[in-house]
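A protein chain is absent from this complex, but the other protein chains hold their places.
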Amino acid sequence: MSPLWPPGLRFLLIGLPLAWLAVFFALPFAMALAISFGAPSDGAPPFSLDAPGLAAWRLLVEDPIYADALLSSLGMAGMATAIAAVIGYPMAYAIARAPARWRGLLLVLVMLPFWTSFLVRIYAWTALLRPTGLINGALQALGLIEAPLQLMDNAFAVQLGLVYVYLPFMVLPLYASLEKLDPSLEEAAADLGARPAAIFATVTLPATLPGLAAGALLMFIPASAEFIVPEMLGGPDANLLGRAIWNEFFANRDWPAAAALAIAIVVLLAGPILLFQRLEARR
Amino acid sequence: MTGAARARLYAILGLGYAFLYLPIAVLVVFSFNASPLLTEWSGFSLRWYVALLDNRRLVSAAALSIAIAAASASVATVLGAAAGLALARLRRFRGRGALGGALAALLVMPEILTGVTLLLLFVAAERVAGWPAERGALTVAIAHATFAMAYVATLVQARLADQDPALEEAAADLGARPADILRSVTLPLLAPALAAGWLLAFTLSIDDLVVASFVSGPGATTLPMLVFASVRLGLSPQVNALATLWILAVALALLVAVRLGGRRHD
Partner (left out) sequence: MAAIQIERLTRRHGPVAAVDGVDLAIGEGEFFALVGPSGCGKTSLLRLIAGLDPPDEGRIRIGDLDVTGAPPWDRPVNTVFQSYALFPHLSAGDNVAYGLVRAGMPRSQIARRVAEMLSLVQLSEFAGRKPHQLSGGQRQRVALARALARLPRVLLLDEPMAALDRGLRDDTRRQLHALQRRLGITFVLVTHDQEEAFAVADRMAVMRAGRIVQLGTPRAVYEAPADRHVAAFLGRAALLDGVVLAAADDGRVVIDCGPLGRLAGRAVGTLALGQTATLVLRPEHLRLGAEGDDHAALPATAGHAAFHGESVSLGAILADGREIAVSLAPRAACPAPGAPLRLAWDPAVAPVVPA
């Protein structure tokens, strides 16, 4: 043990955050697991653990609405992540290869939207996409369409919203790994006869795969249980996981079902989360 | 890279920025529109800003959100700095896997899961231990500090990874004791990361709707909760004005941060 970090200081540095996380991160999930075996009741809080049972879990398995929400959530998050990767990779590449004095500004420009309100930015899209919104108004004024297009309250709008809000999460880790990549590696590949597509496939992409994976997970995991985007852009019929929890909780007041759903989502996301932890630990 | 390839790359970059900024630009422009409609421009006006300041509920929600954000950012900075220091500077310790793993999981955890599980904890704790007696600003601040500390820890860890670990050894070699090393070497080196971490934690807190919706109580309506209630009903020109002020504040804060970061060239 290094003498620079005596036991008291070590105890403080490790113990303080670890204790906080145990109480306010690990314990809540244990609590949710316990409550998922309870039953809804009319009291306050609206659940009871007097007769523990599997009612909430049975509901999750038997009512197809949850499996449906799961599949469409994972599908939407996966698709949006793929689209963000296709847009984000060339953006990150362009920033990493831009003149050094511009890079800082270009990066700040990517981060700035992330620092401004998530809610307000999604609200801005409703202003653009609604039937009486700016895009339909412009298209009608130009005489390109007669009746407004249905641009929101559908799956397209949800994916657009997800790509929009999570794009910075994709670009930043990609930039970090591209910036570390020595440009002379690509030049060496070209010198050895590789064409641009081959250089990308054999040098650039393999070297930046950890960044791509980090960006994809950083986006996919939260996007798969996103609430605000489907709520604002998905229309009343969008049946997605984030909304399902919200509705169980606030509309149905079925706390055990909401707790069971939360636990089920964490278990389903455990694989990607563990993968992300491994990537972070290696960094 | 050929000139054509470079041009294509910059074109994509430009389109990416256009995509990121188009909705924001629309909000800003229409916050000055006299008409509440988005489809027509009917003249410059500051009426929505005036309405905003007259909106007592909105102003008090903003004050509450700022107080929560300041408190939770401060707690998150202390906790995140400790965690980041432990992970970056203490080589082996029991609980390292748990600490790093929990922080990484927090970074990606969907907010709705954090929100719902924390609420269940607070409810159960109230029943068992009588604390917290009611949900409100305190429980929101605790929840926000919890997820924001992961971001602070990441920034602190990244900053320390860039610093020569021999710096602290040099301080010890020159006669400084551990607490003195922390104060005279480690913390000054961390200052930019701590400032950025505090600002980030502040923004994350003041922007959060989902977690606050779960863990807040009837008496404590935060700004995003109020905004959400009003935009859910349709367009709200006051929100445009609010968003514009918000963007202005963030841009100013970032400018200050970049200035501060640029001055310490190390």
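Descriptive notes on the structure:
In this document, chain identifiers A and B correspond to the written order of the chains, with residue numbering beginning at 1 in each.
What we mean here is this: a contact is a pair of C-beta atoms (placed from the backbone, for glycine too) under 8 Å apart; a residue touches a chain by one contact, two chains touch by 3 or more.
Computed from a predicted structure; not experimentally measured.
Interface note: of B:188, B:219 or B:234, the residue touching the hidden chain in the full complex is B:188. Here one chain is not drawn; of B:5, B:63, B:170 or B:248, the residue touching it is B:170.
Mapped onto subunit A, contacts with the missing chain fall at residues 1-4.
Residues touching the missing chain, restricted to subunit B, are 163-164, 166-167, 169-177, 180, 184-185, 188-189, 264-266 (touch as defined at the top).
One rule holds for everything that comes next: only the chains that are shown with their structure count from here on.
Each chain gets one centre point, the mean of its Cα atoms, and the points for subunit A and subunit B are 16 Å apart. Interface residues of subunit A, counted against subunit B in their complex, comprise 2-6, 9-10, 12-14, 16-18, 20-21, 24-29, 31-32, 35, 45, 87-88, 90-91, 93-95, 97, 104, 106, 108-113, 115-121, 123-128, 130, 132-134, 136-137, 164, 167-168, 171, 196, 217-218, 221-222, 224-228, 231-232, 242, 245-246, 249, 255, 258-259, 262, 265-266, 269, 272-273, 276-277, 280-281. In the complex of the two chains, the subunit B residues touching subunit A come out as 1, 5, 9-10, 12-13, 16-17, 19-24, 26-27, 30, 37-40, 78-80, 82-83, 85-86, 89-91, 93, 95, 98-114, 116-118, 120-121, 123-124, 127, 142-143, 145-146, 149, 153, 168-169, 172, 178-179, 181-182, 200, 203, 207, 209-210, 214, 224, 227-228, 231-232, 235, 239, 242-243, 246-247, 250-251, 253-254, 258.
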